[in-house]
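Remarks on the structure that follows.
Every protein chain except one is present and positioned as in the full complex.
Now for chain A:
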Amino acid sequence: MADVLVCVKRVPDFSGEVLLSDDAQSADARYVGHTLSNHDLCAVETAVQLAAATGGSATVLTVGSADAVEQLRTALGVGCTAAVLVEADPVTLGPADVAREVAAVVADHEASRGAAYDLVLLGNDAADSGDFQVGIRLARLLDRPVVTGVQTVTLDGDRVTLVSDVAEGRETYRLPTPAVVTVLEGGVEPRYPTITGRMKAKKIPVEERALSAEPVGSGRVRLRVPAPQSSTSTLLGEGPEAAPAVVDLLQQLGVAR
């Protein structure tokens, strides 16, 4: 029976263009939706599968704005069994702050339940900030082993097997629990919430907490968006009639003979 904590982040769902707030301190997401990073979605799916396979629990946690309850509901809708929101202004947080807050939740859970989460899962990096380091900072605070960039996670008692695709090939890690793992997209296929799942999710209370310490921040000076490139695209033609022009170009570029 595995108790898994999965950490997620509410991120703007940018697909076409990024706009910034007037103070250049954050992305202006007023006109876009919000979502979970792809890696987070895979971490949630992994947590739900591990909990189901072992008859355990999957708790979803986020550190961020009150609006992030929407993303917690998404995770509850696909099978997470409990949710925690540590409310804070995301702009003020750096990776060390997020790691500290997750560690505080883990410590409180351990103190109240007398048992540790077997695994803490996180997305490998967030789609917006791409910091890559919350998992490692968390593991250091908890004094637990950490593996990053993992695609599949299998539990066998108090051992966890992790598989990760790297330049050399497919690496397998085996380590004792409790452990921290950051999940990379590609190993599991996230499920979508069903209507029943959404209804169930609405009834699950979300535990709300305040920050345990003043944030140290990220060192951000400002954000900026690279100057848009004017369209310099050269039209080679339309439809199959463009084929000779395409092949002429490929030959000029030296990639077709």
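Note that a contact is a pair of C-beta atoms (placed from the backbone, for glycine too) under 8 Å apart; a residue touches a chain by one contact, two chains touch by 3 or more; residues count from 1.
Following the convention adopted for this analysis, contacts and distances are computed from a predicted model.
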item: Complex member absent from the view - protein name from UniProt, among "FAD/FMN-containing dehydrogenase", "Acyltransferase", "Spermidine/putrescine transport system permease protein" or "Electron transfer flavoprotein alpha subunit apoprotein"; value: "Electron transfer flavoprotein alpha subunit apoprotein"
item: Chain not shown: contacting residue from A:Thr54, A:Gln133 or A:Ser212; value: A:Gln133
item: Where the missing chain touches chain A, by residue; value: 14-18, 20, 27, 38-39, 94-96, 124-125, 127-133, 136-137, 140, 145-149, 165-176, 184-186, 189, 218-226, 229, 231-244, 246-247, 249-251, 253-257
